[in-house]
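Would you mind keeping the following structure in view while I ask a few things?
Every protein chain but one is kept in place in this view of the complex.
Moving on, here comes chain A:
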Amino acid sequence: MNRLEVARAGLMVSVQARPRTGYLAAGVSPSGPMDEAAFRIAQALVGNGDDAAALEFAQFGGSYRVSAPCMVAVTGGAAQVTINGRAMPLWESHALRPGETLEIGPMRGAVWGYIAFSGGIAVPELLGSRATHVRNAMGGFEGRVLAEGDLLPLGESALAPPQRLTEIFHYPQGPIRIVAGPQDDRFDSRAWTLLLTEPFSVSSRRDRMASLLDGPLLRAIGGHDIISDATPAGSIQVPGSGIATMLTAERQTTGGYPKIATVISADLPRLAQMPAGKPFHFVRIGQDEAEARLLAERERVEAAIRSIATPV
């Protein structure tokens, strides 16, 4: 079996795969990639299907070797990616042979990067997915982030011609769109005005569970404790500190803070990739429009995947 060796670990490198579904009522949160679009495109570039696992890293990728030839692709922001010192563009697949070292330097303009290997990372599925939930030490490779010297199994694959996206994949621009609720009525017009007029930015206090937002403090009328209820991805919950906190892939399944709004699914990857300190504004839209944006975004990712071709 082909083996992947972590020659030097990047930051927060974890095995990720499609989110875990069907176990929320048992307290198991979905996990999965922070930027599903970049993850799926990386997988498609090396010919992997939807069940396959790849690596996710935070800002610094590390270096890797394989024991049998395979194709690799790196997606995310801009980064220096080399194979044995030869520069390798992102959003393209390249051959990686035994004895060669794939090296990924710091990523600029994005937070999360993805490294896909043809054949996929062949860790066993746990509750229907190979995704790692780092906080719960579940799934992926021993339920943890990777360290130097780790050896991971890779699925079988043949060397295919290199492939790339025909067009560069861009994220949507403009303000971050939110749907009010479910506890929007716990915030008065002053809190809502602050949320919709003042700039916010993602603080450096972020991980796979949640991102704290820098910006005005929000006050809930009647206190910041609610009877715990369920917490979807994108929930903007506001604890007693008044600091808006957005829940992401490794969020807990239920929580006891009021949720003023929910970031729309189409804007979640963009917010996950937003560099710390970069200001943005929120704008409120209806649920129906948010659904339409999600369906359009899904189609855009599918179109990008369909556009993958071997350069002539």
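Criterion: contacts are C-beta pairs under 8 Å (C-beta built on N, C-alpha and C of every residue); 3 or more make two chains touch, one makes a residue touch a chain; residues count from 1.
Keep this in mind: contacts and distances are computed from a predicted model.
For the chain that is left out, the UniProt protein name among "Cation acetate symporter", "Sporulation inhibitor KipI", "Nitrous-oxide reductase" or "Raffinose/stachyose/melibiose transport system permease protein" is "Sporulation inhibitor KipI". Across A:136, A:203 or A:307, the single residue that touches the chain missing here is A:136.
The chain that is not drawn here is touched, among residues A:28, A:123 or A:308, by A:28. Contact with the omitted chain, checked across A:93, A:235 or A:248, is made by A:235.
Set against the missing chain, the residues A:84, A:204 or A:254 yield one that touches it, A:254. The missing chain, though absent from the display, is touched by one residue of A:166, A:241 or A:287; that residue is A:287. Of the residues in chain A, those that touch the hidden partner chain are 21-28, 126-127, 136-138, 179-182, 227-230, 232-235, 252-255, 259, 262-266, 287-288, 290-291, 293-295, 298.
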